[in-house]
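Below you'll find the structure I mean.
Note that this complex is displayed minus one protein chain, with the remaining chains in position.
Up next, chain A:
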């Protein structure tokens, strides 16, 4: 949970994602022919090192959750490579994946909907143990109690049903369930988005405690930038199915390089009213283009306040601009960078939606 888990420290990343693509086909017409695809995740690459927390941020519909689910192979991905502990899982069938599931788990966004309403807490937490271990009944019960203790749930509630708990307690059940098989890697898919602010802090602190105790590695998906700043070691910013900037937390929050990241960060409110009044907000115009029909060139070119002609033609590459700080933007490309003034953005023709 500190700056020590930088990219150059551990020899091999725990999770390596290369050019991950997840396209959902669109069928239309009388014969339900395939007419296109929603490119929810379109060429995402990043590493997650052991013991670190990678924050994945972006606005609604940018493909964050799809990316997290695709990494755990809850979808059959379109293409790309997913390696967990060097083990390629991107192409495995669901049967071959099953024995690998204990190592990678997920905490879901909606703690109400993601728990089977007809199972008691003990069964929800204990079910993975039935499938993946050969523990006796008593050992399983011990493990269930141990997990409930770990997430701060009263043991007496083991035979209650999910609807009898509050939102925060339900999310604790979801976390205990994810921990049941001692995973190394947990995808937290907006685990706090459905909770009250006071409960959010509790759950995030719980996640941090558990990370310290069990040496967990998180992919923390969220749209809450300040919460990500609190929990993440490195942060990846997604826009329309792609990662546009990936950097250590302080570097990203201190000096964002991509115009989209700058716009996102400028939208975070400042608690000091004096500072807030003098702050310059970057207001993005228009809507996110449809992921079924992304614009040519850079995905962000339709809304970028600093878009240049080249942005509408060529898709920018991810490049390392500072140590560990990657961004995909022509502004920082020596071949295309504006020499004098950035071209005025808003008189560019709007593409897409």
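Here, a contact is a pair of C-beta atoms (placed from the backbone, for glycine too) under 8 Å apart; a residue touches a chain by one contact, two chains touch by 3 or more; residues count from 1.
Throughout what follows, contacts and distances are computed from a predicted model.
Novice: Given that one chain of this complex has been left out, which of "Carbon monoxide dehydrogenase", "Peptide/nickel transport system permease protein", "NADH-quinone oxidoreductase subunit F" or "SusC/RagA family TonB-linked outer membrane protein" is its protein name according to UniProt?
Specialist: "Peptide/nickel transport system permease protein"
Novice: Using the touch definition from the top, which of A:59, A:110, A:146 or A:296 touches the missing chain?
Specialist: A:110
Novice: Looking at A:74, A:150 or A:282, which residue reaches the missing chain?
Specialist: Checking the options A:74, A:150 or A:282, the one contacting the hidden chain is A:74.
Novice: Return the single residue from A:49, A:177, A:242 or A:303 that touches the missing chain.
Specialist: Answer from the full complex: A:177 touches the omitted chain.
Novice: From the list A:19, A:88, A:131 or A:212, pick the residue that touches the absent chain.
Specialist: Checking each option in A:19, A:88, A:131 or A:212, the one touching the absent chain turns out to be A:131.
Novice: Provide the residue numbers of chain A that touch the chain removed from this figure.
Specialist: 32, 69, 72, 74, 94, 97-99, 101-102, 105-106, 108-110, 113-118, 127-128, 131-132, 161, 163, 174, 177, 181
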